[in-house]
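A single protein chain has been omitted; all remaining protein chains appear in their positions.
Up next, chain A:
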Amino acid sequence: MFRAALRLSVSGARSLTRSPPQYAAPLAARCYSHGKQETDEEFDARWITYFNKPDIDAWELRKGMNTLIGYDLVPEPKILDAALRACRRLNDLASAIRILEAVKDKSGPHKDIYPYVIQELRPTLTELGIPTPEELGIDKV
């Protein structure tokens, strides 16, 4: 968690050009002196598997999304891709747009995260026909 925060605050936009930044933090942010800490990749994989469930239902989508937004991190584009595809299977366009809004909100003061996420998700967005909040004009009041 601190590693990610430091990387974000110190490098800022520079880190984007170097490599896709890991904005996810380890799940077990409690200070265990022993016990396995989940790595970022394991965390991502777990959530992608969750959203990739073929027969995911609406409750599971909502629960998963609300929980994910509750964490102190911005989800990786690949997790969001799985979530958007879950929205597609559930025929829920509004939730897909809401997810994008939530990601932008989660980024907080770090204004470079959301454009990066949209850039990574652009193929999925065009494939599924999901507009960004900016395209619909709902990012402004």
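In this text, a residue touches a chain if its C-beta (ideal position, glycine included) is under 8 Å from a C-beta of that chain, and two chains touch if they have at least 3 such contacts; residues count from 1.
One rule holds for everything that comes next: contacts and distances are computed from a predicted model.
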{"item": "The complex's invisible chain, by UniProt name, from \"Transcription initiation protein SPT3 homolog\", \"Integrator complex subunit 15 isoform X1\", \"NADH dehydrogenase [ubiquinone] 1 alpha subcomplex assembly factor 8\" or \"Cytochrome c oxidase subunit 4\"", "value": "\"Cytochrome c oxidase subunit 4\""}
{"item": "Omitted-chain contact residue, chosen from A:40, A:101 or A:120", "value": "A:101"}
{"item": "Absent-chain interface as seen on chain A, which is shown", "value": "61-62, 65-66, 69-70, 88, 91-95, 97-99, 101-102, 104-105, 128-131, 133, 135-141"}
